[in-house]
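All protein chains but one are shown at their positions in the complex.
Chains: A and B, in written order; residue numbering restarts at 1 for each.
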Amino acid sequence: MTDYAVELCNVTKVFSSGRGAKSEDVYAVKEMNLGIPRGQFFTLLGPSGCGKTTTLRLIAGFETPSSGEIFIQGKPMSKIPPNVRPVNTVFQNYALFPHMNVARNVAFGLAIKRVPRDEQKRLVKEALELVQLADMGKRMPSQLSGGQQQRVALARALVNKPAVLLLDEPLGALDLKLRKAMQMELKHIQEQVGITFVYVTHDQEEALTMSDFIAVMSDGLILQLGDPTTLYKKPANKFVADFIGESNFIRGTVDSITQKSTKLRVLDELVTVDAMEVNLAKGQAATFTIRPEKMMLKTKQPVSTEALSGTVQEVIYIGTDTRYIVTLQSGESVVVRVQNGCSPDVEQFSKGDLVKVVWLPKDARLLAD
Amino acid sequence: MENRRRFASLMGPPSLYLFLLFLLPLGLMFVYSFRAGITGPAHDVFTLDNYRSFLTNSHFHRLFWRSALISLTISVISSLLAYPLAYYLVFQAGRNRVTLMTLLIIPAWTSYLLRVFAWKLILGSSGLLNSLLLSLGVIEKASPMLIYSRSAVIVTLVYVWVPFVALPIFAALGRIDRNLLEAAADLGCKPWEAFLRVTLPLSLPGVAAGFFFAFIPTLGEFVTPLLVGGASGQMYGNLIQDQFMRALNWPMGSVMSLAMLVAVITLVFILTRLASVSDLVGGLNE
Partner (left out) sequence: MNKHRIFSPGSIYFLLVCVLLYLPILLLIIFSFNDSTRLVFPLKGFTLQWYGKLYENRELLKALGNSLMIGFGSSLIATILGTMGAIAIVRFKLPGRSVFLAVSALPLVIPYVIFGVSLLILINEVGMPPSAFAAGLAHVIISIPYALLIISSRLVGFPDNLEEAAMDLGASYWGALLKVTIPICSPALLAAFLLCFTISFDEYAIASFIVGTDATLPVYLFSQLRFPTRLPMVVALAAVLMTVTMAVMLFTEWLRRVGQSPAKKG
């Protein structure tokens, strides 16, 4: 139990919009069971409205669960208000106090706990050094850039040495370059400090970059929980496959099933997909997914590969890669990404060419819908 | 939930105060309208006589409508005078608009009583205007006509209200998206046409807000009529004051006040439908 920094047990959160009309209730979080291991960089990933921010606020204590229980470091939090919980939050809009300078902002939590003045000074100095704002103590928030404000917010939260740090899409307001730099900084700080980070974002690339574990959420439910590699290579369902990275989805009918593999009929071609934990019956419709960079275009199907025939629709050159949009015989489109200047046996194609889209069997995944 | 408790704690004290010193007195006034007298045994007798008297007293009615007319005149004139001011500030004053608006408002916040008093001095028969005109030879003897008349009441109150009426118009005009005017010009409108078709209609909620903001309180005016109104300038508010302070007929006075209160509430209701309350609020915040 105490290996988890945070645990949600059967937590549901309903928002009823006045007047008691049941049909207007919004289930932001549905019977969630989640254990967040200690010392990890854990991310809640999903589109807007999926319930990730609500989950964060439930942990922080700004919302109370409609049912279920939340534990932090093994202790139940139902009766504990947010200002007493051992968590701190970095808000999306930073929420720095405009009437206090940076040092007093960072010291706020310490002042509340009546930490002695010199101790406060020392801790504030430490925190500001951690976020590389060592001599900004006397500045006012309005004098800082967005990136600097965000780091002050981080320092203000970390200085209290919480058991869990909650971050609510903190990098959303920054421009691309700064965001990418901050992502690495946050990751390093988490490794350095060792505190459990619970991070909320809708940006899947960000999640993949920073996280030790990711929970993909949609509509109040966790669809898959795993480390970035697993989520990327083995998405459990269509939503996760589609949300994380780019995916092709190809439909077919089950032709035959064996222990090791399943044969799918796509129009008049047969494709073998390695058996997964998906239960299918003969004749049933099924979808498999494959990443664009795992596909290749060839004139003739090589040995030990799977292939489908198609016609090249578009050729898009983007410097590092060439993207081919190929229409299969079934009418579906797939995207194939080929790295430029990589190996000599890469063939070039143009619009209108008849090709075989090929891939290695291990790179395709059968999906549960 | 915690939230509700905090909300209640915050709203509680102001609500209580408003109830005890605003709503409760109004309720008591309603009760008083049925009493036979203020003290003694008459205090506890309930009767509809006051209402009967009120409804049959043509003098009261006449004064009620006369006051309404005076207030209406004041509000209309104030709005007409205030509109060009607000327009100038928003469309022609550029960056100075807020400073200039402040300049306009500051004297308006000085004591109402003193400003009326000042006008009384200026308009009076031994006052400034008369002595000026006399010394210039424009008139032969001091004219008492400038003061103690209905016109004096109207002039004085217009003077008081114009800056306040200008505020919501200023706010409403300021909110108009300049792109709309550019679009109108682009589509062929001459400046005055653009004004009539775009600016004026969009500013009407602000105009309505300012109009009612002046109209409703002046219905009950009694101070200005007392100071500069003379006999012909008395308004409904003076009647009420008279009932309470001189005739000591509080029940009757209550009935009269209630009649005005009903009118006020009706007008407020119309105001919330017609005008933008946010304009009024926005205006006061400027």
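Keep in mind that, in the parts below, a contact is a pair of C-beta atoms (placed from the backbone, for glycine too) under 8 Å apart; a residue touches a chain by one contact, two chains touch by 3 or more.
Being a predicted model, the structure only gives us computed values, none of them experimental.
Among the chains on display, the ones the left-out chain touches in the entire complex are A, B. Residue B:S254 is the one among B:N50, B:S75, B:S203 or B:S254 that touches the chain not shown.
Across the entire complex, the residue among B:V76, B:L200 or B:V223 in touch with the chain not shown is B:V223.
The chain omitted from view is touched by exactly one of A:V14, A:I80 or A:A95, namely A:A95.
Among A:N160, A:S211 or A:T289, only A:N160 touches the chain left out of the display.
Of the listed residues B:A108, B:I176, B:C189 or B:L204, the one in contact with the hidden chain in the full complex is B:A108. Counting over the whole complex, chain B has residues 2-4, 6-7, 10-11, 13-15, 17-18, 21-26, 28-29, 32, 38, 81, 84-85, 87-89, 91-95, 97-98, 100, 102-115, 117-122, 126-128, 131-132, 135, 159, 162-163, 212-213, 216-223, 227, 237, 240-241, 244-245, 250, 253-254, 257, 260-261, 264, 268, 271, 277, 281, 284-285 touching the chain that is not drawn. For chain A, the residues touching the absent chain in the complete assembly are 18, 60, 62, 81-84, 87-89, 91, 93, 95-99, 108-109, 112-113, 156-157, 160.
Please note the rule applied: only the chains that are shown with their structure count from here on.
Separating the CA-averaged centres of chain A and chain B is a span of 60 Å.
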